[in-house]
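Shown next, in structure tokens, is the structure this report addresses.
Omission of a single protein chain aside, the complex is shown with its protein chains in their original locations.
Order as written gives the chain letters A, B and C; numbering starts at 1 within each chain.
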Amino acid sequence: MTVLITGFDPFGGESINPSWLTVHQLSGQRILGHEIVGACLPTAFDASLAQLAGLIEQHRPDLVIALGQAGGRSGISLERIAINIDDARIPDNYGAQPIDQPVIDGAPAAYFSSLPIKAMLKQLHAADLPAEVSNTAGTYVCNHVFYGLMHLCQFYPNMRAGFIHIPYVLEQAIAHPGAPSMALNDIVRALAIIVRCAIECETDIVFGSGTEC
Amino acid sequence: MTVLITGFDPFGGESINPSWLTVHQLSGQRILGHEIVGACLPTAFDASLAQLAGLIEQHRPDLVIALGQAGGRSGISLERIAINIDDARIPDNYGAQPIDQPVIDGAPAAYFSSLPIKAMLKQLHAADLPAEVSNTAGTYVCNHVFYGLMHLCQFYPNMRAGFIHIPYVLEQAIAHPGAPSMALNDIVRALAIIVRCAIECETDIVFGSGTEC
Amino acid sequence: MTVLITGFDPFGGESINPSWLTVHQLSGQRILGHEIVGACLPTAFDASLAQLAGLIEQHRPDLVIALGQAGGRSGISLERIAINIDDARIPDNYGAQPIDQPVIDGAPAAYFSSLPIKAMLKQLHAADLPAEVSNTAGTYVCNHVFYGLMHLCQFYPNMRAGFIHIPYVLEQAIAHPGAPSMALNDIVRALAIIVRCAIECETDIVFGSGTEC
Partner (left out) sequence: MTVLITGFDPFGGESINPSWLTVHQLSGQRILGHEIVGACLPTAFDASLAQLAGLIEQHRPDLVIALGQAGGRSGISLERIAINIDDARIPDNYGAQPIDQPVIDGAPAAYFSSLPIKAMLKQLHAADLPAEVSNTAGTYVCNHVFYGLMHLCQFYPNMRAGFIHIPYVLEQAIAHPGAPSMALNDIVRALAIIVRCAIECETDIVFGSGTEC
């Protein structure tokens, strides 16, 4: 089995993006015997999805987990659903700022994650890692990639996929007084648990409880 | 034109629900010459939607705006999208607590609001009323009603509909130290603007900017 | 009895300061037969306190209640204590930015408010107005004025005094998405209750419960 995990490059004035730092640490490793391929996507609407599609075509992963930074959140956010809208508060890294545009014209309003998010939640908590199911990945590049990724799944029927938001890491929180954060090593630990859980679990049936796998 | 507006009865230990208090104040009035019909739905998964379907069949409204309380939010929340999932943290008023169940089995993952939410945002701000577009109505009875309402729209092709979350009112905030709130009269003022805007605007094209109408 | 109430001029990029808007509405009125004198202080360390001292010498008030804006708080903040430190995160309106300087060199570390803050809390809640006792007025011009005011009390033994922080008003919250706010008329209503309570209550004994008066 091949597992593709992706992070993003820095945006919004940050000098680092913990999603890529996290992915980078697991990239090239093996989890439960399976190869982990890591990649860094640009925080840009068009390029991010183009690049992700290329990576999927190249690696034919069985599992894709995309990560993004969600400054202000306090724990690991297991995203439940991607929505078909781009509505950017700030321009992306290439200067694009779509307002109320569909991610993919004519496609469904939303896709649910096909990751076992409730089983992941249980395992993260068992490992003393703060985590929550989130019902919105926003309307910026993260949701754009998440939606595009789920849309691609129809062309790769055996591929499961989803999106995880992570908080600021400690060093970022210093520039954002009062903002919650997590240490990078704890986020890396969380991602390893998430990947292992996704490998072990049967594909989550979207409307099943997801707590057993 | 008939406009149906709905609120909920109290839940979660509260003795009032500001959504119904708000709706109650505009019920029976006319806005721009159109009749406003108000109704109070039970905060219960099954009964709420059954009752709403009955009200729509009875009144054949051109416009339906459902309101709900979102304790902890600081302004008027214009909900963008309803998702096909019930995932209740606490039991509803009739004791039901669905976990990861679809609102409507086999129906799409989500529906976008057909209200002109960006035009509403602009008009609320022009009236000095704090408001934001929200990308999640949660997974409790509010989202359940919102999703069911949007699903019903396919059977009433000329009906436009959507959902608005409102904060605690002042008297509720006293029991929730630190929680934001708005005065009831300001929320009523906001709802009147929202209704007027929805009447005046052409149906928002889902992926248009929604800022003009 | 003469009651002096003060607000501040706008600072930190705001075009209004709700503390002065509130004070302005009660200025010149009579409450329980007593004259209310309102004044607007500059948001500047040196000038604010100099001006306040002049106003006290001129009006010889029996009661002084200073108001200030605390953006981000959700209700009326009844400040308990003023501390002898200036530590400014941003320059004041005249460009001064003291870091870790005493308000008054050689004076005590802190002064407690001599207002009946617990009785006020009770009365505000009875009027459905969100309010809390606060244990810090910060280290900017608000605390500076509060501390200087309490220090002046020793020269006017019959004068009671204190400080109240108020949230953003509705129109300010629009520029601060997610920030709590209160309507100006509700803040004015709160100040009238606060003044009336202070007039009616015996001087609060600092370490008494303050809930009865």
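Just so we're on the same page, contacts are C-beta pairs under 8 Å (C-beta built on N, C-alpha and C of every residue); 3 or more make two chains touch, one makes a residue touch a chain.
These numbers were taken from a predicted model, which means no experiment stands behind them.
S.K.: Taking the whole complex into account, name the chains on display that the unshown chain touches.
M.R.: A, C
S.K.: May I ask which residue of A:L4, A:L41 or A:L129 touches the chain that does not appear here?
M.R.: A:L129
S.K.: One chain isn't shown here. Among A:N17, A:S48, A:T136 or A:S181, which residue touches it?
M.R.: Selected residue, touching the omitted chain: A:S181.
S.K.: Looking at C:I83, C:I166, C:A179 or C:I194, which makes contact with the chain not pictured?
M.R.: Final answer for the missing-chain contact: C:I83.
S.K.: Spell out, residue by residue, where the missing chain touches chain A.
M.R.: The missing chain touches chain A at positions 74-75, 125, 128-132, 170-171, 173-174, 177-183, 186.
S.K.: Can you list where chain C touches the absent chain?
M.R.: 80-81, 83, 85, 87, 99-102, 105, 108-112, 118, 133, 135-136, 138-139, 207-210
Here is the rule we go by: only the chains that are shown with their structure count from here on.
S.K.: Determine the shape of the graph in which chains are vertices and touching pairs are edges (line, ring, star, complete, other).
M.R.: Topology of the interface graph: linear, an open chain of contacts.
S.K.: Please tell me the distance, in whole Å, between the geometric centres of chain A and chain B computed from their C-alpha atoms.
M.R.: 30
S.K.: Mind pulling the chain C residues that touch 2 or more other chains?
M.R.: none
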